[in-house]
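A selection of the complex's chains, in situ.
Here the chain labels run A, B and C in written order, and each chain numbers its own residues starting at 1.
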């Protein structure tokens, strides 16, 4: 089987789906790997690294696509990608199939099997193929670095000859994968960290990292399989009350709250931003799904009343080397799960296959 | 002249008992202490035979030698052949033999001293205590053995037992008072004492047996001491009293270690507490281990692997685990950490935790690298991890974690699991590992229990 | 009572001291040693066999009941002694450093 790795075309994307380290594993699975030229350049992987690992180089995406049965990318196919695709090919990338019905239809129409990485079921044995987890984790770290870089203060307490610098106060909304890593990173740097979440088990998890949890006493939260599915307006009101004091003292706020399959909830209203200190920074990690503050804009920094609201929609792209490594490992594990003795198994009893295969069976 | 040397030897024997017991209370000297006391014992026995004055028929000598010879062979073989796990019951058995010996002495000597109220008191006391110790030990033995399964309790057994005890006392006092020489009374008393011993131990649960054995042990010591008083024999007196007092203290110490007042041990409410934790679970029984036993096990291991999990983070026990590592490494034990990819609640949770207490990066081993090492590992210490060591992931296709790679802790020679209860972890499923033969559970909050473990390790030096 | 005391004052004093020694000797024993220690103590009270031996030596050779019981007593006491020491020794095996 031939497999091609495309260079990402989305603006601001620096990652690559497959890193040289994975080539050997893919070869062992029976794949013959082609990589589009410069695919890994922005993640510090040269074409030479790929060829040394046993891949060949294609000079254009068209060439790469045409050469192979399986095509791998991180982001959904671009217009040109789709034009180059032919019936019978297998496309692997994030497809966001619930939000992207036309694209799925188009792929189905062309007779292409689309496997969506973001549709990976979050079950124990799929953890090693779950790109959401692996990327959220890095994002949590990076969001703190980004916050630290934007803040006019330092994180740790320092007693110096020129006076004592008080530790920065960091407030984190949403204690999922990203939120936890953000807590850990901010704690390490010496900040005082508080966090809040709708799921009650997050209290213990937050404390297991040495931070403080703000419990919101309120109802109207629907949690399903570990995910917040729905949060009532009443709850959001209660939450506001509970966090406002911390918000007013916070130097850095990081928001990570997502609700599966829905727009992210607005956790910080414009009015609440008004409560915040001059010079405070908000890093909104949910900005790609609408943002957790009333004012966040994707990939822009909004300054309101002296408060900087930094919206970064693709944090992993800022740590392309590590992010690509993890992604690549997720994908090669996924492929080794799908493939057996040199060909795809299409085991329709298997949850992982059925959930990720988002195009109708063609 | 003979007599004098005899006293010196008895004295020396007593000293070996004291020294032996003292050395037994320190891990390093314990073995020598035991041998020392044994030497003293042999000396005392030989002395008793050799320095005896007055004519003794060869028959008697013959009987003595045969009894000793047979006793030695039987005792030696039994003790040598028994499995490690059966030792406590054997101790109980031997203790019972000692008690019986004391009781028999009383039975035989009784008629020699009829009328002498002091001696009678001593004889009857020795006999009663010896008998109680004998029958009680037998019951304890049967319980540990599994021959008697449950705590058998008569209604109001406490009151009943107390009445019998008082009865025994009054009866014996009456015998002394009247100076009766009636063998009948003697045998009634004997039988009653045996009965009391049985009733005393029957209601007590299996978990408390070690305490009971220790108590009966000090009873036997007391019985021996009465014998010593009777014969004016110093070595019996001192040996007996020594065991009586040391045994009593030991009993108290053991009670304290188990957090149960001795009163509860004797007057009911026995063994009710611990069984709940240790006998729950549908898949059978789990074995518990305490910090002190574990300390020995770790101290004398060559290679230990620590498997940290979410519970370590919850307990915030990262500093203690580092202390444990340091102390073990100082003792020449090789320690590493097996980090499962999804241990904890976020990717890298264990890294963050252990970095805080400055655990060296090189000591953190990835799953694939360490899995082959478990087979050469003496002890795996699983601290607050559960799902990541659940064999169901490999064996049970219906399990929600089926297919997740796990740490093969089962391959190690012993596996200790620390958690607070038998509750499941993140995935909400039972863990068969806890019920495996090689597994022992160390219940309690990780920080607390590990601190105790460190303290025990320090005490071991 | 006081009479008894005066007669046996040294004995009694020895008993008291012995109690002290017993208690002190145990002192701070680590919990791991509880069982071997108990077992060692168990062997020591086997000294009661000395009593059984004395009993035998003092028994008239024709008092068969006494001789019988005495022989049993010696046997049981020896069992206690030998078994006790050997089992303790075996328990202590596990304190040896693996090499």
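Everything that follows uses one rule, which is that a residue touches a chain if its C-beta (ideal position, glycine included) is under 8 Å from a C-beta of that chain, and two chains touch if they have at least 3 such contacts.
What you are looking at is a predicted structure, and each value in this text was computed from that prediction instead of being measured.
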Summarise the composition of the whole complex in this file as a formula built from the shown labels. A x2, B x2, C x2
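Simple rule for what comes next: only the chains that are shown with their structure count from here on.
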Per the C-alpha centroid definition, the whole-Å distance linking chain A and chain B comes out as 56
For chain A and chain C, let me know how many angstrom lie between their CA-based centres, rounded off. 73
Distance in whole angstrom between the CA centres of chain B and chain C is 18
So chain A residues touching two or more other chains come to none
If I count partner chains per residue in chain B, which residues reach a count of at least 2? none
Quick check on the complex: what are the chain B residues that touch chain C? 13, 17-18, 20-22, 24-28, 30-31, 33-35, 37-38, 41, 44-45, 48-49, 52, 54, 56-57, 59-60, 63-64, 66-68, 70-72, 74-76, 78-80, 82, 84, 87-88, 90-91, 93-95, 97-98, 100-102, 104-105, 107-109, 118, 130, 210, 213-214, 217-218, 220-221, 223-225, 227-231, 233-247, 249-250, 253-254, 257, 290-293, 295-297, 300-302, 378, 456, 459-460
Okay, in this complex, where on chain A does chain B touch? 123-125, 127-128, 133-134, 137, 140, 177, 180-181, 184, 188, 204-205, 207-210
Which bits of chain C are touching chain B when the two form their complex? 4, 11, 14-15, 18-23, 25-57, 59, 61, 65-67, 69-92, 94-98
